[in-house]
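All protein chains of the complex are present and in place, except for one that has been dropped.
Per-chain residue numbering starts at 1, and chain names A, B and C are given in the order in which the chains are listed.
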Amino acid sequence: MQFFPFIVVGWILGIGLYGIVTSRHLIHQIVCLIVVQSSTYVLLLGVGYVTGAVAPYFYDVPVRTPAVDPVVQALALTDVVVEAAVTALLLSFAIQAHKRFGTLDPQELASLKG
Amino acid sequence: MTAAVVTPYTVPVGMMDALQITILVLVAAGATAVVLVRDRVRQVVVLSVYGILLAVLFLAFQAPDVTLSELTVGAVALPIVLLLALAKVRKKEE
Amino acid sequence: MDQLFALVVAVPLLAAAAISAAGPLLSGRRQVLDATAIGVAAAVAVMLAVIMVRTAGGDEVYWFGGFRPARGIAIGIDFEAGPLSSGLASLAAVLVTAAMTFSWRYFEGVATYYHALMLIFLAGIIGFCLTGDIFDLFVWFELMGVAAYALTAYRPEERGPIQGALNFAITNSVGAYLSLSGIALIYGRTGALNMAQIGVFIDRHPLDRLVVVAFLLIISGLLIKSAIVPFHFWLADAHAVAPTPVCVLFSGVMVELGLYGIARVYWSMFGQALGHRAAISHLFLALGVLTAVTGALFCFRERHIKRLLAFSTISHAGMFLAGIALLTPLGLAGAAVYVAGHGLVKAALFLCTGIVLHRLGSVNETWLHGRGRHLRVTGVVFTAAGLGLADLPPFGTFLGKGYIDTSAGAHGLPWIIAVFLACTILAGGAVLRVAGGVFYGLGDAPSEDPEMARAAAEETSETASGKQRTPLTMIIPPAVLVLAALVIGVITRLGPVVQAAAIRFEDQAGYNATVLAGAHIAHPVAIAAAEPTGITAADVLAGTGSALGAVILALAALYWRRLPVLRRGYEPGVGLTEPLRRFQSGVVNDYVTWIVLGLACLGGICALAIGLLGSV
Partner (left out) sequence: MTPTQRRWVFLAGVAGLVAFYLWGLLGLPGFGNYPGPYGFVINRVAVAQTNATGVVSAVNFDYRGFDTVGEEFILFAAAAGVATVLRRLRGERERPAVDEAADRNVPPTSGAVRMVALLFTGPLVVVGWWLASHAQANPSGGFQGGVILATTFILIYLSGEFLVFKRFSPVDLTDAVEAVGAAGFAAVGVSAVAMGLPYLQDFLPLGTVPGAVSSSGTIALISFFVGLEVAAAFTLIVGELLEQTLLIRQGDG
């Protein structure tokens, strides 16, 4: 059972990739990319977890209290920003693609590209 | 650095409370739902729910900072941006 | 002096922010904007060159925030600069300077964002080259990526750029997230993000599956970025459509950065743990050869000049990877020199193509046949750069390729020399065919490929006016770059110096001591014996032969239909790539499928090769 979170990570990655590959709509595909990325948050926070430890805030608990790893949390925060940035940029591409091609199906996009 | 890093807090292996397992199952199901829902607007709603599930999971992982980010970004900001994009491209479809 | 390390990243970033903030004020003053961007890029290039020279005698480390490591544990982020890493960053800054100079008169109506994005792209490259922290590597990798995606779609009024940018962004993002998974994996084992610290940890423990999986995942994003077959499909789509000055950076350094990243990750983290196994070396050699051959075949077949150059980049990326995968100092030194020489001539080729597009409004080789006769200077520069691409002595490319060949030959792989010679002749021949046809009107126009013609027709002029003459700011940068490629080749002391730098780069123990203990390593330990760097008559013969072969192939392609014996309507190159063309479908779903399948195969091979399956 102690590997269950990591198995979930593998599942999220696989299903997200499945979505990207089978998608017939760019915005759907972008959402699937978000799912792929979400597997990295779960993995990051999963590897830094310490059973029975508190969150890494020492406002009202003594510094020696066992706490989970703060570094992976900082990395996950960075990761969330990257997600927001990449998604916004991809959506702007999708909007332009819809204007130029009149469709958002990757298959049709490729054949219409010229 | 010593050869094997000595963990300052030795904890028993395999202790995972039921809450974490439940939420992990829900997250896995949520990810699957996000991918399999093919209706665009409905998918964004599911994505928002998935964002909330992830936020709860992060809380269970003792990461309140990431929870807050995931709530603001994953459950609110991204769905709104996605809905705006969908509104823009909706017209010519069907 | 140490503050240079912080300034090389901070200065372009601050300049980008300043340009963006002052955008409304600068809207009518393009010159101020251009001069600022060029000045910043040039200043950064000089700073990096200073770092390069300074670190020739020993790598230097810089800790951000002053958090030095204690007892082998790093709590901050460091920059670790050696001659190879700062040299590559310096090359990038030089190319940005050239590209910005070129766009002075090229883009007329650009908004401030173009300059800001170029400078951010440069900062991302520099951070990526110098960082000693694996997560920091990912951050700069992403910054580079986001700026590159945005620059690819710089002309959103056309179909190609949007589609190319989408394929580029989706494939590379998937790769980046896989890399991040690998970073998380290795962090879960070692509790460290500093590359030296991770390297020390995994070297002290028996090699196991987690290390192998983490290695492959971390380099997967880099393999995609460096367009190694079968992860290369996005590249031609993106390079063919990005604005020409941006292509200079994509082909000149971005692809090479992916390979640098692989080398960095290998030599500072995984090398000793993986034991420098022959199996790993052979796996990557095979990938390199496959990439070189595929790229060369596609290159020769192409009629869209920018796509043709993009495929030549893929072919060269394969050769660079092979040089690195030899795991010898001379192989790595050869790859480094080759990257520099190739970056300079490829940039010149793209800039000349930009001039052709500017003056004649097309990049279709067939249509352009004979129409570029009046572009004399451009023709000379393009041809010279084409000869450089075909490894004519004494271009830097000749030197670099020669070192890779020497090292491969000395390590029992002489067939690689022959294969690479063929690849160089094919790619160089394709470029010289363009030169001969477009600028000198030699022979017949190559036959039109209907699909390619459509793609090339789509490429409209990126510029609005001023097509009567070529501005000096457009022709000087490529001419200077070609000259620089020549200069690299004639510096006599270059070979030993670069090989010494390569030995330093491959000395993992030295790297660890430099980073974690602040040691100054004057005499790094070579992983394999240094090899002679002198140029023999045979080398010169081989280089001249490859250039001559390329010229003959180009002439043959142009005059083929006039040869009495073979007048059968057969065209060289046709049919060679037909089975492969179906893979280059332009559908991003396909590309991701190949990435997944390719990684699965690589993973399987790695697991078997390291012989771990039995010990699970």
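Observations
Note that contacts are C-beta pairs under 8 Å (C-beta built on N, C-alpha and C of every residue); 3 or more make two chains touch, one makes a residue touch a chain.
Computed from a prediction, not measured in an experiment: that's the story for all the values here.
Within the full complex, the chain left out of the display is in contact with A, B, C. Checked against the full complex, the candidates C:7, C:42, C:497 or C:609 give a single residue touching the omitted chain, namely C:7. One of C:82, C:164 or C:191 touches the chain omitted from the figure, and that residue is C:191.
The chain not shown here touches chain C at positions 2-3, 5-7, 9-10, 13-14, 16-18, 20-21, 23-24, 62-67, 73, 75-77, 111, 113-114, 116-117, 120, 123-124, 127, 135-136, 139-140, 142-143, 146-147, 149-150, 153-154, 156-157, 181, 185, 187-193, 208-214, 216-217, 582, 585, 587, 589-590, 592-593, 596-601, 603-604, 607, 616.
Remark: the residues of chain B touching the chain excluded from display are 1, 5, 7-9, 11, 13-16, 63-65, 67-69, 72-73, 76-77, 80-81, 84-85, 87-88, 91.
In the full complex, chain A makes contact with the omitted chain through residues 2-7, 9-11, 13-14, 17-18, 21-22, 24, 43, 46-52, 55-59, 63, 67-75, 77-78, 80-82, 84-86, 88-89, 91-93, 95-96, 99, 107.
In this text, only the chains that are shown with their structure count from here on.
Computed from the mean C-alpha positions, the centre of chain B lies at a distance of 36 Å from the centre of chain C. In whole angstrom, the spacing between the mean C-alpha positions of chain A and chain B is 8.
Along chain C, residues 191 each make contact with two or more other chains. Within chain A, the positions touching two or more other chains are listed as 39, 46, 94.
On the side of chain A, the complex with chain C involves touching residues 9, 13, 17, 20-23, 26, 29, 33, 36-37, 39-40, 43-44, 46-48, 69, 71-72, 75, 78-79, 82, 85-86, 89-90, 93-94, 96-97, 100-101, 106-107, 109-114. Here chain C touches chain A in the complex through residues 135, 139, 142, 146, 149-150, 153, 156-160, 162-163, 165-166, 169-170, 173-174, 177, 180-181, 184-185, 187-188, 191, 193, 454-455, 457-458, 585-589, 592-593, 596, going by the rule given at the top. Those residues of chain B whose C-beta lies close enough to touch chain A in the complex are 8-9, 11-16, 20-21, 24-25, 27-28, 31-32, 34-36, 38, 40, 43-44, 47, 50, 54, 57-58, 61-66, 69-70, 73-74, 77-78, 81-82, 85-86, 88-89, 92.
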